[in-house]
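Structure in structure tokens, see below.
A single protein chain has been omitted from the complex, and every remaining protein chain is retained in its original position.
Lettered A and B in written order, each chain numbered from 1.
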Amino acid sequence: MFSIFRDLVRYNVEFAIGLVLVGIMVVFAGLSFFSPIDPSLIYMTIPDQPPSAQFWFGTNSRGQDMFWQLSAAFKNSLQFGITVAVLSRIISITVGLAAGYIGGWVDRVLMFVNDIFVAVPIFPILVLFYFVLRNHMDSFTMALILACFGWPFDARLIRSVALGLKHREFTRHAVFAGMSTRKVLLEEHLPYVMPIVFATFMNNMLWSIGMEVTLAVLGFTNINNPTIGTVLYWANSHSAMVVGVWWWLVIPVILIVITFLGLFLLAMSMNEYIDPRSRLRRMGA
Amino acid sequence: MQSYLWFAGKRVLQLVAVIFFGVSAMFLVTYLSPIDPVEQVLGRLSARSNLSPEAIASTRIALTEMFGTGQPMHQQYWNFWTRLLRGDLGASLMAFPTPAMELVMRGLPWTLGLLLTSTFITFIVGNLMGGLAGYFQNNRLFKAFGIVTMGLQPIPYYIVAFVILIIFGFLWPVLPISGGFAMDVRPGWTLPFMLSVLQHSLLPALSLVLVGLGGWFIGMRALVSNIVTEDYVTYAELAGVRRDTIVGGYVMRNALVPQITALAMVIGGVFSGTIITEQVFNYPGIGSLLVDAVNAGDYSTVLAVCTVSITAVATAIFIVDLLHPLLDPRVRAE
């Protein structure tokens, strides 16, 4: 696993760029642990100050230092994305390996359920959740809901890999040698599935953070918890663009683009690494 | 033919299952909610004095039937379904006493129009460019197109729509950024109205297309660069088959089969994007309606939007799925 990373950093430009971008954002988000001010408090400094030596990212109309505000927002959003990704990975690995390995009616039932989840539009459901829960909808509840909807694509992918593995020689050896199904799955097959899990992990983070941004911008989350989305929500509700506080919107948008591009490049280059045929294409070119 | 019917039958079953599951989930969410919708809505309604008591009474009946807390769960579930099948979810709160379903049906054509045209454009352009980029791997134009669209692809719909709004609203105001048509034209099948609709749909459609292109581009490029190595392509090249026939009839045609399957899978996601894009551009579809309804605490309209969107997306997926065997003769034979 480590050597794969080393090779990717050395020879794959996309992966290296993605790693740098994500690295920058992780460090930036990590700074919030040393924040001198509580990001949830308002009117702590002079409002509407443009970026300067004192306020690197300026201050907003609510009297918050945007540097520390954004640092906390990205920390919360990345945390949120990781929570959703971990939870939905657990579901997709379980479903994917079980469907691929056990097969038969278990496979058919799981894939039927899988197709249903793919076909249900999640956004109205999320809004409905907010609608009935209102202020009870904290970010962990939302992470749980998103995790319940974020697994089907990847479960299908893992299932197809598991189907391939099942018919390989070493699986038969393991079964003849008397290994239990659980042991075969965990010790023999999981290592093959892991790179896919990592690639889909990034994709899933992209998806869930995007969903959070969308909901928060509409004000459909806990708007007092600083996240990427709620920063934009407050900027919009104070008409930041109209009154000329452009840095309140432009800086977060730039940082969001950096984060999303970084995660996307990591996921894509991992994908390319996993699919040996696209590697051959690189070789031919 | 018989095998196609069998295939279609399975899809119908799936369609029914999706709608059943989605609506049941909706029911469960509202049922388990800690808030009593009946009292909440009636409280809001009685705060307005100018409403007729009959209308309020019929709303109370509708709400109690659907969300009434006094009944056992199965009874309520049954009521919920019978109401739904009649298409009657009670009066809307925002535009009392207009039925919620009517509001949704007014917004639906706008949303469907935006969703379908932008998906169609995205699918065609993204796949065409991705296919060409996969076949002509050293072409600079296709590479550049790929870098731009792939850079846009991971950005959330909201951000792209918002940036477009800023560009065309503040920096270069040449296109309308709000509404479905201009205020001074009368709705109808007239040319000025249609042009106005088209003009107003450009920016929302553009933001949906920009986000969507990258996914198709990447997918198609990967598929094509694999299909190019297939024996039937090599063989056709060896035989000196015309280049455009090879690209169109051999390479892209075969890559289209998995892409159609993928189309069915992304419709749900694009729908979410449409909702938020409508909100940004103040477009009169069901996305804007949903947001307004939530802000107004309009239970009936929220449920109506959710039901209709689940049904619409499931139906769209169903239709795309039915196309699949027409494109792939091997599925027809199964």
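One rule holds for everything that comes next: a residue touches a chain if its C-beta (ideal position, glycine included) is under 8 Å from a C-beta of that chain, and two chains touch if they have at least 3 such contacts.
Throughout what follows, contacts and distances are computed from a predicted model.
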item: Undisplayed chain, where the name is taken from the UniProt record, one of "ABC transporter ATP-binding protein", "Malonate decarboxylase subunit beta", "Succinate dehydrogenase" or "3-oxoacyl-(Acyl carrier protein) synthase III"; value: "ABC transporter ATP-binding protein"
item: Of B:254, B:272 or B:288, the residue in touch with the unshown chain; value: B:254
item: Which residue of B:74, B:140 or B:330 touches the chain not shown here; value: B:330
item: Chain B, residues in touch with the chain not shown (by the definition above); value: 230-232, 234-242, 245, 249-250, 253-254, 257, 327-330, 333
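What we mean here is this: only the chains that are shown with their structure count from here on.
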item: Centroid distance [mean C-alpha coordinates] between chain B and chain A, Å; value: 23
item: For the chain A and chain B complex, residues of the former touching the latter; value: 112, 115-116, 118-125, 127-134, 136, 153, 206, 209-211, 213-214, 217-220, 232, 241, 249, 253, 256-257, 260-261, 263-264, 268, 275, 277-278, 281, 285
item: Parts of chain B lying in touch with chain A, wherever the complex brings them together; value: 14, 17-18, 21-22, 25-26, 29-30, 32-35, 37, 137-138, 150-151, 153-159, 162-163, 166, 170, 218, 222, 225-226, 229, 265, 268-269, 271-272, 275-276, 279, 290-291, 294-295, 299, 302-303, 305-306, 309-310, 313-314, 317
